[in-house]
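Below you'll find the structure, written out as structure tokens, and then a few comments.
A protein chain is absent from this complex, but the other protein chains hold their places.
What follows is chain A.
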Amino acid sequence: FLGAGGGNDIQWCFSQVKGAVDDDVAEADIISTVEFNHSGELLATGDKGGRVVIFQQEQENKTQSHSRGEYNVYSTFQSHEPEFDYLKSLEIEEKINKIRWLPQKNAAQFLLSTNDKTIKLWKISERDKRPEGYNLKEEDGRYRDPTTVTTLRVPVFRPMDLMVEASPRRIFANAHTYHINSISINSDYETYLSADDLRINLWHLEITDRSFNIVDIKPANMEELTEVITAAEFHPNSCSTFVYSSSKGTIRLCDMRESALCDRHSKLFEEPEDPSNRSFFSEIISSISDVKFSHSGRYMMTRDYLSVKIWDLNMENRPVETYQVHEYLRSKLCSLYENDCIFDKFECCWNGLDRQVEFSELHIVMTGSYNNFFRMFDRNTKRDITLEASRENNKPRTVLKPRKVCASGKRKKDEISVDSLDFNKKILHTAWHPKENIIAVATTNNLYIFQDKMN
């Protein structure tokens, strides 16, 4: 396994856990998205209650060189509120579907957060000084009678306790009939895309009253609907290229230079299916729940219900690698369909760039599973590991013990049988620090942070 010692294997240790301990989870507290910013200093979470919580990594303590900085609450705000569209009799959830950070350009931080219908650009800024000594205003803000002013003074800035303020700078609304599943910022840092079940729109970050539709797969007759868009992402380097995945397990790569409406793909990535293996469940489990480009843009990773696939952009007819996340569930599909778990949307992520190795291609992928397990696959060594996010493992600097699921037959000691798995404990959202071996793993209502054991 990874972490079994030796070489460059990462040894994961518990670092922190955020959130309530009690088992009775309020719906609003269900975490719906997790995202590091570009430097990794900030970690944002969104929840079903429409709230965003941002954590900041404290500066590395020179004396405590054995651990990287802890993440503490930096800012929290209500991003979206529940709405009711009276015209369409449609209830709009406040749940935050995605958060994406903008690269930092000045002192303030910016992020995009979206619910099903509306995307918002939030500015998070620090205020650590305030002006004092006005001539016409008292310190508490009341106006002074100008006739009582006998001398003049120059107001000065004095330090104050740090205040972090979040304010909505842009609201991008009314562009989506269906439910937004993805937002992705372009490498030009000026535009971004938003995708719903049937359409993808292109926005300029400065312009809220206009949006260009770049993909529309809505059939003329809705009875003929066979496929929906499940995720979309811009290429990390090519500002005219993006991909979108579908509920049928396909990924389409589009080039905006080809035409205004990219309904015809430039590339279609699809793995041929063995018709003899087809079942009622085939299409459902092939639905792609997440797509992520590698940093170089040479590869992309997709997550479907049972596996993670790595695709080479130069090869459309099959993935270059497939990793089974929890193949033992294939013989439980009937019950997973009945309890709706088969529709769970797992995300996946790449490891951060290894700063020791220049031009390193990303080589570890991480994704979640049930029973609060999460999995990592090393593309180089072909080894994988299953770890658990649990408060029982929270001794800092103790390496996490690998877990194993026993699919059938005799269960060994320390293994857990498939039937004992808790399907209510799902890890759908995970994130990897862009530069260091620090990961954020979200269980239903808790956020775990793990770090690699520094020697």
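In the analysis below, contacts are C-beta pairs under 8 Å (C-beta built on N, C-alpha and C of every residue); 3 or more make two chains touch, one makes a residue touch a chain; residues count from 1.
Here, contacts and distances are computed from a predicted model.
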Protein name (UniProt record) of the chain left out of view, among "Alpha-endosulfine", "Dynein light chain Tctex-type 1", "Transcription initiation factor TFIID subunit 5" or "CXB7 protein": "Alpha-endosulfine"
Full-complex contact with the absent chain, from A:W101, A:F172 or A:Y323: A:Y323
Which of A:R153, A:R210, A:R257 or A:R278 contacts the chain that the document leaves out: A:R278
Sites on chain A contacted by the missing partner chain, in the whole complex: 18-20, 28-29, 31, 45, 47, 49-51, 53, 73, 76, 78, 81-82, 84, 88-94, 116, 178-179, 197-198, 222-223, 225-228, 247, 249, 271, 273-274, 276-284, 286-287, 304, 306-307, 309-310, 319, 321-324, 326-328, 330-334, 337-338, 343, 377, 382-384, 404-409, 445-447
